[in-house]
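The full complex has more chains than appear here; those shown keep their coordinates.
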Amino acid sequence: MRAEQLESLLAEVASGRLTTSAALARLRHLPFEDLPFARIDHHRALRQGQPEVVFCEGKTPDQVVSICERLEAADGTFLGTRASDLVARQLRDRFPRTLWNPLARTVHLPLSDRPDQSPGTGTILVVSAGTSDLPVAEEAAVVADAFGNTVERLIDVGVAGMHRLLAAGEQLRRARVLIVVAGMEGALPSVVGGMVAAPVIAVPTSVGYGASFGGLAALLAMLNSCAAGVTVVNIDNGFGAAAAASRICQS
Amino acid sequence: MRAEQLESLLAEVASGRLTTSAALARLRHLPFEDLPFARIDHHRALRQGQPEVVFCEGKTPDQVVSICERLEAADGTFLGTRASDLVARQLRDRFPRTLWNPLARTVHLPLSDRPDQSPGTGTILVVSAGTSDLPVAEEAAVVADAFGNTVERLIDVGVAGMHRLLAAGEQLRRARVLIVVAGMEGALPSVVGGMVAAPVIAVPTSVGYGASFGGLAALLAMLNSCAAGVTVVNIDNGFGAAAAASRICQS
Amino acid sequence: MRAEQLESLLAEVASGRLTTSAALARLRHLPFEDLPFARIDHHRALRQGQPEVVFCEGKTPDQVVSICERLEAADGTFLGTRASDLVARQLRDRFPRTLWNPLARTVHLPLSDRPDQSPGTGTILVVSAGTSDLPVAEEAAVVADAFGNTVERLIDVGVAGMHRLLAAGEQLRRARVLIVVAGMEGALPSVVGGMVAAPVIAVPTSVGYGASFGGLAALLAMLNSCAAGVTVVNIDNGFGAAAAASRICQS
């Protein structure tokens, strides 16, 4: 423990057991990673109910289980994204309390003593354009919830049928932050951004084919949004959008 | 005249002045460009009031004037796009009847005996998103008009303020064809395409900066439109959109 | 029903059962999606025999069947594109009347009472360059037919053997709209566009390898066509071309 170490070093100096210059030498090479501010950050993360997040894609089920065991031991909770069915099943064998959302491809072990009161203020509204965008939207919703926020969903409001979106105007204007998920031409964040005053985080998805170039079309569209104040995350990055929204609601 | 040449050749054969094999030899090497169908096409173009179109960019004023002189002599009309002020002024010195639209950068010498009746059926509605898209939209409008169509304009209906577009629903639904011009994220054609049953021709513009990549963002967005049946032309190609709309109205 | 709701609200005001201000409050929050114009659009779609279209790629057979069941119940018809053999077989087990075109990868349940008279005017001619472009061309043809249009096909007329294309000049000039499908260098729409006065919709395909970059070469070529008035849809998007052609013939 770093704070303790510093304290005992200072105590040694105070007691005369350690000379000033010897203490100086030791302080010069103080390993930075053990400085108090790092630990404090770590503590706050735990306090806020934000579990460590594991990106499961490209890891074997055994590797994921082994990482989650360490996280559970340290923090009592974990959250995994991009989890295959196989990964999810092995985790649930090991931790039966694990929540598995196959659409979002998430696995989550909530704290057993999660506080009733959400640490965040306001609602995060996850809006998505088409049914194929749902996995990314749901990842955003699950992660935002796991990070201790109040979450709502509004689905299937693509711009080619504007009346559905307009009909939800009240819900849109009520949100503290909006995560807007869309593939193909990625136009939805611009329209939503023009309807609300709250922050809008745009998530392009890789939904599409041909000149969608794996989501590049939607990404570029969102970066060029004519609605001032729309910000963008990586293609298919529902997790990142939720983390950003959580920063807004909780800091 | 090709038809006449063929006729006299056949007459020579019929009269015995030309042997079958000599006629065969000459028919084998018949220059294709003089075949009747080509000429007929040419005649129809004149009938429809569609002047030859000169792309002025990259040509000197002298070159443009010289080309237009030949067109005027042959057809009694010409149309130039991407015309600089200098080009326009020299053309008007030479042909005082020339119509110059500085916003659209077009120069047009209409037929002196243009028919009162438009050859096309229905209205071409040119819709544009932002004020910076106006030059391209106006080029489309001027060319469509010069090709003998009825043209309407609807401007400044960007997707970040949907109520303006929705308010024009009746005008949108009345059009025979819609040319929708937008830069930046290029979302407008998708929204318009979802509101009307008529053909929608999307024109991406190079309006934007950074990740707009000279109009690439808008182009990709339009190619990935979720509104079924939107077609796309090249970046800033107002002329091409007008030509396509004219094909729909007049053929 | 929205119209009825409005009518009874107004009747309540007329009868004095509802005050003006109470009616005002309710009208302010009128859900937009229920506005008459939306329903009217929906009705027209049914009248025209245009079934809802399901993009099957990326959906499980069960999901596709379940969506089609709802469509059949509501509209008596459905159309699916990018259908795998497995999807097609399960749909035919469920709806034996389903038409399956393995080349086009389409599944179609036509209306049992499809009108003899096509709602569209004129013929949609689907032209394709090489044999590898046939799946995309056939998708366009099947969709255009399912949307109630008269469809013709002209295949294997690549630009490296111009005489085949030139020999079909009459058929090309007879069409109301032409859908021109080509991969590799995507040159065919330019040549066809120079031969006809009707609208030409170009469909680039992903046929090719190396510097074709998945159809990008053909897409760029078509966007830069020197034949004025050629419009373009996304790579491999036979469906979109058919929808655009149908808009031209039917609106």
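As written, the chain order gives the labels A, B and C, with residue 1 at the start of each chain.
By our rule, contacts are C-beta pairs under 8 Å (C-beta built on N, C-alpha and C of every residue); 3 or more make two chains touch, one makes a residue touch a chain.
Quantities reported herein were computed from a predicted structural model and do not represent experimental measurements.
With respect to copy number, the whole complex recorded in this structure file holds 8 identical protein chains, 3 of which are shown.
Keep this in mind: only the chains that are shown with their structure count from here on.
Distance from the centre of chain B peaks at A, each centre being the average of the chain's Cα atoms. Of all residue numbers seen at the chain B-chain C contact, over half occur in both copies; the interface is built from largely matching residues. Rounded to whole angstrom units, the spacing between the C-alpha centres of chain A and chain C is 39. The geometric centre of chain A is 50 Å away from that of chain B, both derived from CA atoms.
Here the CA centre of chain B is 25 Å from the CA centre of chain C. Chain C has residues 219, 234-235 in contact with two or more other chains.
The touching residues of chain C, counted against chain B in their complex, run 37, 41, 44, 53, 169, 176, 196-201, 219, 223-224, 228-235, 239-241, 243-244, 246-248, 250-251.
Per the touch definition, chain A reaches chain B in the complex via residues 129-130, 158-162, 166, 184-187, 190-191, 193-195, 208, 210-213, 216-218, 220-228.
Looking at the complex, you find that chain A touches chain C at residues 132, 163-164, 166-167, 170, 209-212.
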